[in-house]
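Take a look at the structure below.
The complex appears here minus one protein chain, its other protein chains still in place.
Chain lettering (A and B) follows the sequence in which the chains are written, and residue indices restart at 1 in each chain.
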Amino acid sequence: MPLFEACDLRCERDERVLFEGLSFTLAPGEIVQILGPNGAGKTTLLRAVAGLSTRVSGEMYWNGAALPGSRWEFLRETLYLGHDAAVKPGLTPFENLRWHAGLWGRTTSIGIEGALGAVGLARHRDTPAQHLSAGQRRRIALARLLLSPARFWILDEPFTAIDLEGVSQVESLVAAHAAAGGVVLLTTHHRLSLDCRFRQVALESGALA
Amino acid sequence: MTVVWSFLHKLGSPRWFYRISSQWLPWLSFLAVGLLAWGCTWGLAYAPPDAVQGNSFRIIYIHVPAAFVSLAGYYAMAGAGVVSLVWRIKLADVALRAGAGVGAAMTFCALVTGSIWGKPTWGTWWVWDARITSMLVLLFLYLGVMALYEAFESRETAARACAVLSLVGTVNIPIIYKSVDWWYSLHQPATIRLTGAPTMHPDMFHPLVVTILGFYLLYLVLLLLRMRAEVLEREQKSRWVEDLALGRGLAAEPGG
Partner (left out) sequence: MSAGTGPAWLEIARRDLLIAFRRRAEAANPLVFLLIVAALFPLGVGPAPQELSRIAPGVVWVAALLASLLSTDMLFRSDFDDGSLEQIVRSPSPLYATALAKMAVHWLVSGCPISLVSPVVAGLLYLPAAAMPALLFSMLLGTVTLSLVGGIGAALTVGLRKGGLLLSLLILPLYVPVLVFGSAAVDAAAHGLPWHSELAILGGFALLAVTLAPLAAAAALRINLDS
């Protein structure tokens, strides 16, 4: 049974149809990359799946239950990484992550220190984020992937502003998450090189590519 | 079923509204003009002059109805806001925006007539009387809704934000009115009681009822006219507006 299912999604913006008839499923261990040119509605779609936007009509199911009816259960099980990294410049990486962990109320066993070490920010644990580079700030956001116990990752352009080494690290994180039975829905203009299978969904017509 | 409903709401409503309102408007306009002409002639020419204020009191036949309608209009606007928030009907968004404009105009009318009334009564064009001050705050509330609507790029977001603001306003208006009443009684005890309706002579009161009714209808006519204009603007790319513009008329809807 698929963990997540989207049926006949349709989005209209300013009297213009962005996509319609879009359906896809995510079974445990699956990765789906949403493709489409700028302005095709990728971010809108991801925000709708994440429960932030109601501009997309259609039906979505989590674990067989219709959304948004089972909204709270769904939100607990999903991690949304948006365009904006949700990193406060005045706070240190440690404080930023502690805040995110506090929002969910639970974390994985790696701990904040461990997550910071894994993304290469151990030395900057107590440096306010405003003194870090854009890529380093993005890494704070990526450390959330390690900390969150969510099974469903929704990643909007996760590779923005990070270096090559960081990109391959995120790719291996995504692959490992899928291997552990999680599901990933992501957009990126970067050519994905995962050492596992993944599917691509193009947004123009909603057809599977 | 839900798909059918949303389809009807999205496509059916504006066109249906335009057709139905075309049929109602002549009757409503006729009634509104008739009632206003009757009430004003009665009030201005035949009602007896006031013992204290003489003939200047006659402006109540405009001032009081405008004040009534502007207050009721705010609640009507908030009602449209509830419909917009809960059922997401586009026509409610249109009504909310149109209601803000017409309501602000009515409030402005009440303020101007109140100010004109102030000149012979108190000797100044503006007086910080409880009723007039409340009307001024009401005008600010209307202007706030209008400004908020214009600030958003997306019409849907604008309408929903305005709906929340007008709901906040409905909770606040009674508090504001009571506060201002209390404030006025504290600072200057009322010397002249305005329009205490039950104490008015029936000959003065009856024309007032007629003009109040006339103003409610006038409000409705203006609201419908503004709503129709916006429906046309919103639907300008649709087939039926094109037909209308090319003089082909409004055919009955298929199945509706």
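Simple rule for what comes next: contacts are C-beta pairs under 8 Å (C-beta built on N, C-alpha and C of every residue); 3 or more make two chains touch, one makes a residue touch a chain.
Note that the structure is predicted; figures quoted are calculated from it, not measured.
In the full assembly, spell out which visible chains the left-out chain is touching.
Contacts of the omitted chain with visible chains: A, B.
Which of these touches the unseen chain: B:Val52, B:Ala147, B:Val209 or B:Ala229?
That would be B:Ala147, which touches the missing chain.
Of the listed residues B:Ala51, B:Ile175 or B:Leu246, which contacts the missing chain in the full complex?
With B:Ala51, B:Ile175 or B:Leu246 as choices, the missing chain is touched by B:Ile175.
List the residues of chain A that touch the chain left out of this view.
50-55, 72, 75-76, 78, 80, 82-91, 95, 98-112, 128
Given the full complex, what residues of chain B touch the hidden partner chain?
Spelled out for chain B, the touching residues are 85, 137, 140-141, 143-144, 147-148, 151-152, 154, 156-157, 160-161, 164-165, 167-169, 171-172, 175-176, 178-180, 182-183, 186.
By definition in this document, only the chains that are shown with their structure count from here on.
Could you grab the centroid distance between chain A and chain B? Build each centroid from C-alpha atoms only and quote it in angstrom.
Between these chains, centre-to-centre, one finds 48 Å.
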